[in-house]
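In this view, the complex is presented without one of its protein chains, the others remaining in place.
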Amino acid sequence: MSMATTTLQPVERENYLNKEYGALSWLFTTDHKRIALLYLMSITLFFFIGGFFALLIRLELLTPAGDLVQADTYNKLFTMHGMVMVFFFLIPSIPAVLGNFLVPMMIGAKDLAFPRVNLLSWYLYIIGGLMMLHCMLTGGVDTGWTFYTPFSTAFTNTKIVEAGLAIFVAGFSSILTGLNFVVTIHRMRAPGMTWSRLPLFIWAHYATSIIQILGTPVIAITIVLVAVERTLHLGIFDPKLGGDPLLFQHLFWFYSHPAVYIMILPSMGVVTEIIACFARKRIFGYSFVAFSSIAIAVFGFLVWAHHMFVAGISIYAALVFSLLSYAVAVPSAIKVFNWTATLYKGSIHYDAPMLYAFGFIGLFTVGGLTGLFLAALGIDVHVTDTYFVIAHFHYIMVGGALMGYLGGLHFWWPKISGRLYPESWARLAALIVFLGFNLTFFPQFILGYLGMPRRYFQYPQEFQVLNVLSTAGATVLGVGYLLPMMYFLWSMRYGKPAPDNPWNAAGLEWKTTSPPTTFNFEEEPIVTWEAYNYDELDAPRKEGVPIAR
Amino acid sequence: MFDNFPLWPARASTAAGSVDALFIFLLIVSGLMTLLIFSALVYFAARYRHRRGVLAEQIEGSTPLELTWSVIPFLVFLAIFAWGAVVYFKGRTPPRDSTEVYVVAKQWMWKLEHSEGQREINELHVPVGRDVKLIMTSQDVIHSFYVPAFRMKQDVLPGRYTMAWFRATKAGTYHLFCAEYCGTQHSGMIGSIVVMEPAQFEAWMSGGSTGPLSVTGEKIFAELGCATCHRADTQGRGPNLQGVFGKPVLLEDGRTITADENYIRESILDPGAKVVSGFKPVMPTFQGLVSEEQLNALVAYVKSLSQPGATPTNTAAATQNNSTAAGSQVQ
Partner (left out) sequence: MPDSTLVGLHHEEEHHPELLHHFADAQQQRDSASLGMWIFLSTEVMFFGGLFCAYLIYRRWYFGDFGAASKSISAALGATNTAVLICSSLTVVLAVWAAQTARRRLLIGSLVITMLLGLTFLGIKGIEYKEKFEEHHVPGASFSFDHVPIPGHPDQYANPRHAEIFFSLYFIMTGLHALHMIIGLGIFAWLLIMAWKGRFTPAYHTPIEIGGLYWHFVDIVWIYLFPLLYLIDRHP
């Protein structure tokens, strides 16, 4: 039974969607909510492009022989799948869509600190995206998303420089978003909104922003060095000219490892909000969850060389990075335990957002546990660069980050669009995604331990059965992703109008109208209550006592 | 398990057992953890399902609980780390007196040369029960030498040597994969490790070779004029290479380094980088004048000068004796 309540709206009030019409009012907007929707449309496009590449990859892998596409084409497919999904979908997704939309409202502000920089952020993303599209349409890249040297600087004939510059530009988008969030959270909280009253979604985005700010410039300079080396044949990474290919790997992973925390932390923030709401109680261990977000961000910068255990680093370096990798696992474990503990003595509803949150906890747990396997040096030697790693990170990125993103879209959809999505379809889609996902990626753990390397388009016969299972799962998964696309679009026209707070959720964003007005709040709120005050929200009303805030 | 549908890789080396043991331990730990979380989720979701009139109980948290479930997992993690570190350390420390095989990777094939001189392409024949050390380099991009049945993988880099070792325990043919993406035919860079019973292996070995690698190296050493400066006495303009390999070397700038394979290789390609104390930096570079295979042979030769019984005049004979001796030491 759905929790959402509905009321009829006789006349549509002015809100951020209908305030102005016309393409220019969108393309020159500085309203954080409109910018969030601009991002929503663009990243959805890139998601389906990246997903299309994934489909082709899985189709090729149905048979052991390389018979669907040529080797070079396949190499381009997995490269573009990775680059598009990482840089143009996962990294922006939650911060640029849900973060942009909600951060100001959750802290009681009218907008982000720098609305024009926010719009610039989106334009940079679009420019980077167009460059990447152009690159893909005119030949693409075949280095893998990790573009290791010297293959990428001295051997491949594909368009490395263009792809690199596209990522460089998109990286600035990411930096500016992070910068905006940090300044906003520090300087624009409403009176009474102390740090310990902030929703954990804000803490998660704060931690994410720190990583975006400090990490992204390092890959930016790495890309510059690769581009310069490739064009001018310098020798920074090329051993034939006195350079060191391992230097590239260190510089690359110094960003790209923290990048995975950029991808997962916001999703954890979403899940926290959903669980609190649908269990009707404050999160168990608020401070621990808040500080674990910060701990993940800090420790995340210290573990990058766990991607290089067999790359030729010294044994002692490997020991240090393995130990630190176990340290970074602890805060994530704390979160999983706290979410689970929140359900204890809760009052649990099974609406679609909660189903996505359950899926997240389950799949993130599996993904995170397999990280323990990879951090163990002795095991990593066997499974690194195999399908085991692929399964591990897809469990986290798709089973974790993407499920959290979908759950968040559902949760805040009434606020964003002013409409309710169809609940039964949403629950069905959540189930399809969960089942399809496991069928796609669980066999890959087995494939990896058996020894199937990654980035292979032909493979020995004995790996076929597991590959077929994986492809079957992928088709189911695809259906699960198409469904929300369709019913969200449907709801914008035919969905029931949403009340201001259909979930009776805590949080300042729910005190605005659905959809909100351009400046969010009529009067600046003054906060005198703690976060997740579900006891007050659910308390039975007594005569003469003011309604709970 | 099933022939066409295996669920576990073959175990064919001494390392495989240790890696599998740790893996199974982790499977059990993860399985228990997953079961725990899943059961808690399912139980709470059912037991605390929303009921009319029943409110949620607002629980702030519990610091003792938080500490428990932080510290205990961390201790378990430390145990896993330590176990993994031990397995890794063993895997990266080739035993002394390992038989050496030189590997040159290139797009898209594996070229291997036994110290006894046999050359193979995309195949490596080894006997059961012998420690084999691989000394590997790449001619072009980064590759990775991966034998799942041995649970062994090591990236192969251009410009330097990387090492790996294994001791095969079971006869059979096992996959050799390239595990670092290297271009168009990355997935075609597949080969086999053929593990044979010792007798069969000896038979295979005697079938044709170009002579021990170190002898080839000695020839190149003479052809390139190395002997002019690197004499077996103290009169040469270059250091005497007798007994140099594996020992500490005092450099001209005060540092002391160990003369390993990478040092020998670097000294040939970039002689000015680490000049030996007391010598002038007059050695010309051989960058571009020697192939990877020739470098391997030269390294093998210099190593042979450190083996017991090696003397400058009869080094060839001594090396021959040594490799036969090594062969007869196989258990």
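In order of appearance the chains are A and B, and numbering begins at 1 in each one.
FYI, a residue touches a chain if its C-beta (ideal position, glycine included) is under 8 Å from a C-beta of that chain, and two chains touch if they have at least 3 such contacts.
Predicted model, so just to flag it, every value in this text is computed and none were measured.
Asks: Check the options A:120, A:161 or A:234 and report the residue that touches the missing chain.
Replies: With A:120, A:161 or A:234 as choices, the missing chain is touched by A:234.
Asks: Quick one: which of B:10, B:82, B:249 or B:275 touches the chain that's been left out?
Replies: The single option touching the absent chain is B:275.
Asks: Taking the full complex into account, what residues of chain A touch the chain not shown?
Replies: 109-115, 117, 175, 179-180, 182-184, 186-188, 191, 213-218, 220-222, 224-225, 228-229, 232-236, 241-244, 247, 251, 254, 511, 519, 522-526, 549
Asks: Spell out the interface residues on chain B facing the chain that's missing from view.
Replies: 270, 272-273, 275, 280-281
The rule is short, and it goes like this: only the chains that are shown with their structure count from here on.
Asks: If you average the CA atoms of chain A and of chain B, how far apart do the two points sit, in angstrom?
Replies: 37
Asks: Considering the complex alone, what residue numbers of chain A touch chain B?
Replies: 66, 71-72, 75, 142-144, 148, 150-151, 155-156, 239-240, 242, 244-246, 279-282, 284-288, 309-312, 315, 318-319, 322-323, 326-327, 329-330, 333-334, 336-338, 340-341, 343-350, 358, 361-362, 365-366, 369-370, 372-373, 375-382, 384-386, 446, 449-451, 453-462, 464-466, 534-535, 538-539
Asks: Within their complex, state which residues of chain B touch chain A.
Replies: Those in contact with chain A are residues 3-9, 18-19, 22-23, 26, 29-30, 33-34, 37-38, 40-41, 44-45, 48-51, 54-62, 65-66, 69-70, 73-74, 77-78, 80-81, 83-89, 91-92, 107, 140-142, 144, 146, 148-149, 151-155, 157-160, 162, 175, 177-188, 190, 270.
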